[in-house]
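Questions regarding the structure given below will be posed in turn.
The complex is shown incomplete by one protein chain, all other protein chains being positioned as in the whole.
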């Protein structure tokens, strides 16, 4: 393991400290916790609070999206480990300004349970809580009898939507409705070229040969659906886009937003080349995205790879929410 | 070499294409070239144009900084290779709106000569040209008899300064004065954990053992000043900060801006930990930066490592320029 | 019968087992999870230790609640809320009874409710449930229960993402639960 760190077990508190001190104009650490709240408190008054978070290792998620127009607070758990209820509860308290708090949770058993316990604690304080469980990763078959699909990069688009709505004064119920309506239209699928190493573990979560890739890997080194020899960018795009098409049946009559997300170690050069091939192939389906982002938004520490998120803008307000101006470190 | 690319020789044109098509609201490709100009043309009218560029592989530099308040146009050469004069000339033409064009050049023989030839071409069209040659990398001893110091991450701060001044209507002479005044106050020093692989070369520019790092490496795999076993983040900060102190003699009476720059494959987690240690150590010198950025701004493809830029804000307007709002993909 | 004293002894023994097997638990969590179960549990037993050290002459309920809070606020992940809920339920029930079998029953019910999993889903439940069903806990019962998770297909937790490929690996939470019950067995005067 070759990393710019000190003691592995201090990675998260030191990271949070380095982040809030570098960006005091955006973030404030909630004392005694690894949770961060918006510094610009005035921008939260009279509005529903939006709280997200999860394990660390996905930077700039989630704290990088805290700021006017997006998240009110974010909680950073241990690396790849859901934060504990007391930390989430602290974030909820800091984000609440009387209009209730909306939680954006990724669908992992740990996150779901810890956020649930935090919700119970907050409700004892009479804070109104609603939530959405994001499960955009189409790599794994969905089923009622299993954990279901994972929450991955599409979560960032969810943050953007509900953050914009909250900033414009939407009520807690309206925000829940928006989140529920948008969720089934967000699909993500990834390809990994190399794995991430959790500092406290010291070795990579899986190993790929020098010429191997794996489709469908999750953001915590969860296994994907197929291993193959490395392919050209064009062929990677074909594979991932075919999966998206199976799920969403992309249609030129609809409008789409696209997020190309680098997993951490993949340079922008490769992400832009992937963008080129994606736009070419979408063009053959007569589709031209109306909104696009390319960069590192939901990473997996230093994993190399890319995820592709396609979001069908079934409601015309959603594009407005995506384009709504925000003041954050990383959007 | 494991990269998301197609034919290596097409990496740059495909990358430029994928970038401008993803971000049409910011960028337009200048036909027949790998140069890009601001889409929001109105914002350039009546103002000095700012043109930068260099070899590709430093994304989001330079096109990521094209937009209102920052660069007017950027030129993307082959990977790690200065762009050719005709391309730079095309960018100058697109950026010129009668008030002249200011060139931000990094101090490499190739860049200096190609920009020089482009300048000659543009002057034949009666376009007024001034320029600054950025040489912020303090890893290499400066000398009149050599190439001198390299231009690295501090270049991005130079873009920000001159871009803000231009947007506020500064004249070409004023911009040159500003750039010349700021330049000696910008110092950068890097540490590498692994090297970059140029797609057309297919193997890394240098090799470091699993536990080795190298101080002072440039952004094109140029060698640094010392190789050592990997150290803790605290110790890396001590080493780099000592170099900066040797150069700038940091003084609590002065104000400083700091840029912590990821070289491409180094995750934000490590950059934030580095930020934590840097701020701790600056504190022992009674220094608290008044402006900070942490992230991937001037990368070296997928090199792992970090550079530290310290900019002494000797003139009070410089902080205002750094904080001046911009509309770009990556600032 | 659980008492404030033997419960603290139980936790000391559990601490040592987790400390000793931290890396092994994380290794078990690598092929079918995310490799953190050992670190998660280690933070948890550290939290419990610190919490218990601050108590002066506590009653059983306070001990159990302190264990629960230590686990809930330090473990995180999936196992934190589950272990935490287990001890929280035991704390509640300890006003009525100190009988270990009855306490394990309510703990198991809490785990099932919190995580929505059931027997055969390849989770810690597949150790808690056989232990709860047997009137006398033996090392054999524990070992068999742990071993039984190997051939199961995971339907809850991270391992479920693997589908068929989860078969052939022990469940890390089952193994750490095994340590908990072995520690209990080794604690004098508990059963």
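Chains here go by letter, A, B and C, matching the order in which they are written, and residues are numbered from 1 within each.
In this section, contacts are C-beta pairs under 8 Å (C-beta built on N, C-alpha and C of every residue); 3 or more make two chains touch, one makes a residue touch a chain.
The structure displayed is predicted, hence computed values, not measured ones.
Asks: Considering all chains of the complex, which shown ones does the missing chain contact?
Replies: Across the whole assembly, the hidden chain touches B.
Asks: With respect to the chain omitted from the figure, which of B:221, B:248, B:296 or B:328 is a touching residue?
Replies: B:221
Asks: Among B:25, B:109, B:286 or B:317, choose the residue that contacts the chain missing from this document, as touch is defined above.
Replies: B:109
Asks: Of the residues listed, B:200, B:228, B:280 or B:315, which one is in contact with the missing chain?
Replies: B:200
Asks: State which residues belonging to chain B touch the missing partner chain.
Replies: The missing chain touches chain B at positions 9, 55, 77-86, 108-110, 113-114, 116-117, 140-141, 145-147, 150, 198, 200-201, 205, 218, 220-223.
To be clear about the criterion, only the chains that are shown with their structure count from here on.
Asks: What topology does the chain contact graph adopt: line, ring, star, complete, or other?
Replies: Chain contacts: open path, no cycle.
Asks: Identify the chain whose mean C-alpha position lies nearest to the mean of all protein C-alpha atoms shown.
Replies: Per-chain C-alpha centroids ranked by distance to the global centroid put A first.
Asks: Where the centres are mean C-alpha positions, what is the separation of chain A from chain C, in Å?
Replies: Those two chain centres are 31 Å apart.
Asks: For chain A, give me the residues that contact two or more of the other chains.
Replies: Answer for chain A, listing residues that touch two or more other chains: 79.
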